[in-house]
Every structure is written in structure tokens, then in C-alpha cells.
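Complex shown without one protein chain; remaining protein chains in place.
Chain nomenclature is as follows: A and B, assigned in order of appearance, with residue numbering initiated at 1 for each chain independently.
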Amino acid sequence: MLVCRGLAIVLVAGALLTLYACGYYDEDDRCGENMVFNEDAHICLCDSKSIKQGGGCERCPSGREPAGDKCVCPAGMHEDDAGMCEETLGLGDTCDDDSPCTDMVYDYCAKKPDASEGTCTKRCTRDADCDETYTCADWEDMPYCKLFAGVGTSCTMPGPDDPMCTDDAPYCFIGQCFVTGCKVTENHVTEDCPKDRKCCDVGTLTMGAVTTACVALSFAMGCQ
Amino acid sequence: MNTFYNRFMRTLIVTCGVCSSMSAAAQDAPPASEPAAAQQPEASPPASDAARATADIDTAADTVSDVATLTSPSEASSVDLAALGLSGETGVVDDSLQIYGFAAFSFTQVLSADRQVFNQFIAKEGTFFISDLNIYLAKNLSEKWRMMVETRVTYAPNGRVLPDGTIEPNQSYDQGLLGRLANWGGINIERAYIEYDIHPFITLQAGAFLTPYGIWNVDHGAPAVIPFVRPYVLVEQLFPERQAGFHLHGRIPLGAYVLGYDATLSNGRGYFDQFRDLDETKAIGARLQFETPWLGSMRFGASIYQGRFVDRDSDKLVPNPETMKIDNVTPDGIRYDELALAADFLWQFKGLHFQAELVGRNFAYLENARAPDGSGFRPDSYALGGYALIGYRFPVLWNVMPFVFYQRYKREEFSGTAVFSALENYQVGLNFRPIPTVVLKLQFGQSWVPGGKPPIDEDVLDTLTAQAAWVF
Partner (left out) sequence: MNRWNPFSLGLCFIAIAALLLGSGAHAVPPAGKLAVIVAKDSLVKNLSRDELKRIFLSDAVIVGGRKLVPFNFAPGTPPRRGFDKSLLGMSEDVMQRFWIDRKVRGQPGAPRSLPSSLVVIGVTAKFPGAIAYLPARDLTAEVQAVTIDGIPHTSPAYSITE
């Protein structure tokens, strides 16, 4: 009788505890607000409308979009004195030899190698000369404000074939589109990467599929 | 052929009979005596103050030489309790300060290829090292009050591996060595508590204590652990290894059975949990243990722990534009609520020893207090693992126990689990106890990552380990 009582206590206690344990972890809701779980990377990422803030993700206000750790006006727009986003005339306009840039500020037609047309932007000497989402491509012979379209976009197909990735950021890795093929320089004297990223050797991480990539500063610890 | 067969059988029978007789005769001979120190492990208070400090040597026979010469019953009444270190008034059998401990010296050798990725995380070269040095101080303060302190002397932080892969020596100029550089380590406070018997079945402990769960958390000494090291699931600390707070415990006899219980209240888990609680919540824990005399002895246990982990920066002073005052603001940092469960089973039957533990933990981060992980954050997750060990202690060959051990552990989810999500391991070995205070271990183990992805793939890590552990 005593034996049964004792064993029963332990069994009942064990059962209750097991039931209670089920309530803490919810497989269908593993991440916080404004986050999505990435199966490949096994981490929570901010969704396409949010930025990383402290220990969570904050949704960008309407009309703004994430760029690194900030919510900024979309490409081709800038913030006016009232803090509203307005179209930046001339920036991003299509241009070619027959239709050059006509804006006085964005008068430089930036073309990719072997491309017949490009987009209007402006020359620069440093990142601060450029609009929010642009990086000063100071590694070029003629530095200009460059837009790395699609960097950080969420993707699901590891490798170079995810449709969400772009020509500027073609490689999907750990759930995001990355700029690849950058040049690692000694002491990072120059970086041909977006302004919030560093060029790192990622050969071991990608099994040699990609040797270098522009990695977010928060992820680049130990990057040589 | 027939003749040969019969002659063979007769010879075999006679040989068997002779051997049987010799064996029986050998058992009548008294066992070879062992050194007195090793044979007398019980604590007892020798007469001299110096000897009192060494609690593991029973020298009662030496200290009472005067009374041992008593020859008549009437002289028994003249036994002096004080001479024996006993106090009839306080009821304390032994109130001396006991100093004892254990240490271990180990050797490990990786037998698998140098190129394996596993070698990033372990010392692949054959290495000798002191793996444990723990010192206990214990004292019965009165019949109902007791104290204990356990410290671990360690080489850490010397030899820590920094994020960039550098192995850092911790060195300092030692003026005692004429200013030469010397490596230095540290001391961990494993336990430090005082306890009081409120009732025979209720004891309250206050201080830093080992979390009462499973078998090999409180039983954490190298001499008590059968393989070279405790199972991975315990080392990962799904339950916190130790806590600071209150611990209520007791054992309730139920005839031939015993029901043991533990209940804990503590600071919870954090990097400074032994001396600073970074939030207002407290952690609670409990354990039930049922001991039976079934088939020798079987013990069943179930444990639970619930608390909150907090890692944050210190409070800041921030101006409040609404009140025009300076406010103290506590940063969120990283916080998660966790719940850990464990079940354990121990069976001992003559020389047979079987034990198994299953431990799991799940946790959920609080809003805006998630741990960063690369470009994102760690998800809510769970970890689960367990092991089983079976061995048999023979009364020969230094009381050898051959054992087999298997474990499997599933890690909680984070970016690292993309490559290494679980670990499986088995070990076979021998555990010797030439004398009660010395344990020798020799084992071979294999480890692998189930479903291994690049770069680990299907690599298997083979290791050979040996250890000498002793209690002093």
C-alpha cells in the first residue's frame, strides 16, 4: 500500500510535469514579433518590413523600408525637411549614351560593365555624400553613389538560384541574399561592399561555392 | 578412442574437483590487509587536533588506546565520552572541521584523423592534465546545524580560446618568483551552505548548492562518475549545475521504501547567478525520488526546474523629459523563460550497475529580449538528451567494472545547429577500484553527429582516455 502510494506520487508528478512542459515552447511560433523563422539558418530573421532593434524587430513606418539597421525612404526617394519621403528627381533614372542624366545633382550615369544602359546617380568621395540606401563606390576609378539592390532580401533556396536575389546580391545564404565576389584587402583598407558590410572570406562556410561575400558587421566577428 | 575418451573425462572430473577444493580453501584465508589509511574511510574525530582535520581516516582504534585496555564490565562505565571526542550534552558525534576532497589526473588521445573538423573543438594531441581538484570543508555546528563548502581549483581562465582562435595564456608577473611570468588559474565555489534539521524529514539548506536533479549532478566527483567524464547532456547544463538560494530536502521512510524530495528557490540562471540576480523573478525547482528494494535496489527519480535567464548591461541613468528628472532605467538585455525536466533510474543488483537519465529543457525568449545570432536572433527552442550505462563490478582484478555507455543529445536550435545539431556517442571501458579511495578508468569512445552536414559530414571521432581519480 505504501509502495503503491509512493510510486503513484512519482508517476503522477511526472505526468503533470510533462503536461506542463508542453506549454513553453511552441514549434509554430518560435520567433518574436515581426520575425520569420529561417529553416536553413536555424535562426529568426526580421521580416521584409522590419529592422533589427535591440533584442527584437521593429516594423518600419508605412512608406519606409528596411536598409541595414534603419528604416529609410525607398530607393529613388529622400527625406524632406518635414521627415516625409519624397521622390528624388533624377536619382535612379534610366540613362544611356543617347539619354544622359539631366539632373544637376544626379548627373552621373552608372553602368555595369558591358551594359548599354545604367541609372543616374552622383559622384562621391565618401558614404556620407550619398543618399541613405547608397554606398560610395570608392573602389571604382570614378567613385559614385552605388545602390546594392536586394542585399539582405529574404530567400529560401541556398545558392545562386533563388529568384528573390538580384544581380547585385545574387547568393542566398542563411536565408538572405548576399553580395559576393568582393575583394578582401589587408586591414580592410577598401571594401567593395555596401556601407554596413565587410568583405570576408566565406569559403569554408559555403564549401567553396563562394569565396568572398559582403557580411553584415554584426556577423563579421573574426573576419580576417 | 573409447579408452582415451574415458581417461580424458576422468582427468577432467578430478581436475574440476581439485580446483573446487582449492578455491574453497582460498576463501577461508583472511583477505590481504590494505594500508590502514585506505581501509578506513569513515569520518571520525581522532584525539589530536591535527588528526581531527583529516576526516577520511578512521583512527578511533588509535585514539582510544587507553580505554581499549578495559578488561572488565565495570570498567565500561568509566568510559570517558570527552576522551572519545563525544559530547553527551550537545549530542554531536563529531564536531571537528573536516577537510577532504578529490582530484583526478587524466590522459586523452584522439585516434581519428587530424583533418577532422571535430579537432577544432578538442585537444587532439595526446595530453596529460589534471582534470579535477576539489576541496571540501564540512562541520557539524551542532546536532541540527551543519555547514559545507566545496571549492574547485581550476586552471581556467588560463588556456581559454578567444573568438579569433587565439589560445590565451593567463600570465602575471609573480614577485615571489623574482618577477618572472607565471600562469595563474582560478577557484570556483561549487557549494557553500548551512543547513538546519527542522524535522527529521525536513532539512533547510541556505547558500549555494548543486541543483538536485538526476544522478550525476550532485554526484559530480570524478571518483563517483564511472566513465571518464559526465554525459554531455549534464555538462550542457539543461538544468543549472548550481543555484544560490534555499533548498528544502528530506527522506521519508515508507517501510522498506524511501521517498526523497527536494524543493529549491533561487536566483535563477545567469552569468552572475551565484551573487547577483538581474531581475525580480526567482526560480523554483523540485525533485521526487523513490527508492525500492526491488531486485537489489531500484531508484526512480523525476526533477523539474523553472526559471528565467537574464543577461543585461547595468542600469543606466536617463533623463525623463516628461518629469524633468533623471530616471534609473534597466535595459532588457537577453531574457528567456525556461522549463527543464528530468527522469532518472538507477538499478544495483549485486555487482550489476545500470543507470539512465533523460533530460530536456525548453525555453522561450521574452519580447524584445532575444539573443542575437548572426544577422538575426536565436529562436525559442528545446534541447533533449539522455544516456544509459551498464556495468558489472567484479570482486577480482582490482574490483574491475567493465562498462558500456551510450548517449544521444539534441542541441537547442541556433545558427550552429545548421552544421551540428545533435551528438551521439558510445564508450566502452574499465573502471577499477584497487582501494576504496582510488578509481582508475580506461575507456575507448566514438562520437558522431547524426545526420551530419558539411563540414562534419559522417566523421567519427575516436578517443582513448585514461584517468586516475582519488579521494583524500
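Convention: a residue touches a chain if its C-beta (ideal position, glycine included) is under 8 Å from a C-beta of that chain, and two chains touch if they have at least 3 such contacts.
Predicted model, so just to flag it, every value in this text is computed and none were measured.
Partner chains of the missing chain, restricted to those shown and counted over the full complex, are B. Checked against the full complex, the one of B:D219, B:E367 or B:E458 touching the unshown chain is B:D219.
Within the set B:R152, B:R433 or B:K453, the residue that contacts the chain not displayed is B:R433. Against the chain not shown here, subunit B presents residues 1-2, 5-6, 9-10, 12-13, 16-17, 19-21, 23-24, 27-28, 31, 33, 39-45, 55-56, 58, 60-61, 64, 67-68, 70-71, 73, 75-79, 81, 84, 86, 88, 91, 93-94, 100, 102, 136, 138, 143, 148, 150, 191, 197, 200-201, 210, 218-219, 221, 223-224, 251, 253, 255-256, 258, 395, 399, 433, 436-437, 471.
Definition applied: only the chains that are shown with their structure count from here on.
Of all residues in subunit A, only 2-3, 5-7, 9-10, 13-14, 17-18, 20-21, 24-26, 29-33, 35, 37-38, 40-46, 52-57, 152, 174-176, 204, 207, 216, 218-219, 221-222 touch subunit B in the complex they form.
Put simply, subunit B touches subunit A in their complex at residues 163-165, 254-255, 257, 259, 288-290, 292, 300-302, 304, 332-334, 337-339, 341, 343, 360, 362-365, 367-382, 413-418, 421, 454-455.
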